[in-house]
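Removed from the display is one protein chain of the complex; every other protein chain stays in position.
And now, chain A:
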């Protein structure tokens, strides 16, 4: 029982801060010194103090004073440790700041790398897609030449203002074609034609006969314009060799490049 109480007191004393213990001891010193002085003052008077009591008080006073001095030494030591702890806390703060800065840089690098990887993957997909749908460059060039050959992208070299030629089928050409003839049929009354219009009869005046590069030189006047259906095909049936020559001639013409922009 006595041992457990003693241990409890020690534990309680250990849990108390040094400050609390110092103040407690100082209070005891004050009380004991006052008591001692009062006892000595009384002993000079008529009343005599209890024998041995002043000795007991004196011993307690000396003991408390010694304890006070030891505690003051501990307090000074704790002050030095506290100073060291403050330095360590500053260092911890600095390390925290460095870690945060490094973390921020790593996050930024991760973002940049993730973006680069994503873009690279997209490019690889595009490359793969292009490879799957690859077309021979020869065919593309041929196709481009055929488009250019119809003077749809650039006027002919000898074109002057007043020339009826256009890069699109004109009204006359449309009427002289299959669609125009279909309009002449009795059952088809939707697309009528102008009365007295020579074009309705399928005849074109000589001057209005369009001259296309793909037309052969022996095309007579009045003949219907050629069917344009297969002109833009890569491998048209009955392909005219002259067209190829014109295409090749066109291909050499720098003015027929589609890069011209107005």
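One rule holds in what follows: contacts are C-beta pairs under 8 Å (C-beta built on N, C-alpha and C of every residue); 3 or more make two chains touch, one makes a residue touch a chain; residues count from 1.
In this text, contacts and distances are computed from a predicted model.
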Exercise. UniProt names the one chain left off this complex as which of "Nephrin", "Mediator of RNA polymerase II transcription subunit 9", "Sorting nexin 2A" or "Transmembrane channel-like protein"?
Worked result: "Mediator of RNA polymerase II transcription subunit 9"
Exercise. In the complete assembly, which of A:74, A:127 or A:178 touches the absent chain?
Worked result: A:74
Problem set entry | Contact footprint on chain A, counting only the chain that is left out | 14-19, 22-23, 26, 29-30, 33, 36-37, 40-41, 44, 61-62, 65, 68-69, 72-79, 81-85, 88-89, 91-92, 95-96, 98-99, 102, 106
